[in-house]
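Just passing along the structure, written as structure tokens.
The other protein chains are all here in position, but one chain of the complex has been omitted.
On to chain A.
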């Protein structure tokens, strides 16, 4: 099977300074991500997981180093160029969901979709199809985020991330604020879209969530110290994956 590189970093560094004290969140990271992968980034609190996710997605600029994504070097783009890059190539799913309170669910999705396509009819149809696909009924489309359950809102968030058919969906602990049942339904959506070839990069500290990925990167003090490859997720093979992952994490000192 041939693999196509999705993005690659070279000597990626990110440093925060506060009150004159420098904190190196990412240190000289060289990572290569492949198209179609469901990459999971794990690590303890403060290890730099989210920092890495936002640097890879062009949401934040690295202090040093390069990020090559789709033939572009992200670290050389200004904020607006990054915004245009994100709208075309990236989808985002956040732990706090971050739907816009003042807009209906459908409008939340369209606010992203219409940025890229001017064909309002086609985008609306696609949004409705995706919303139905993630199990949101028509009655929910016109509701406001505050009127939905956490799981429903997060599924709407995933539709917003998918509406522009991005190269990759970045998810920052997407089940962190959800109960168990809601988490499962959200993870199933991720698994389904990944099965259809959608690349996903997800930050999590949850074992059950990490099991959905086919690659697990472990971050400690801003450095990748473990890289585990797994077969694509299948519910019937959970046990073997679970053992392999726990062994890896134990080795990482998790």
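Throughout what follows, a residue touches a chain if its C-beta (ideal position, glycine included) is under 8 Å from a C-beta of that chain, and two chains touch if they have at least 3 such contacts; residues count from 1.
What we mean here is this: contacts and distances are computed from a predicted model.
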Per UniProt, the name of the complex member that is left out, chosen from "ATP synthase subunit b", "Sortase", "Imelysin family protein" or "ABC transporter permease": "ABC transporter permease"
Residue of A:27, A:88, A:205 or A:242 touching the missing chain in the full complex: A:88
Of A:9, A:75, A:104 or A:191, the one touching the omitted chain in the full complex: A:104
Contact set of chain A toward the excluded chain (per top definition): 54, 59-61, 79-80, 83-88, 90, 92, 94, 98-104, 106-107, 110-112, 114-116, 120, 124, 127, 142, 144, 146-147, 160, 164
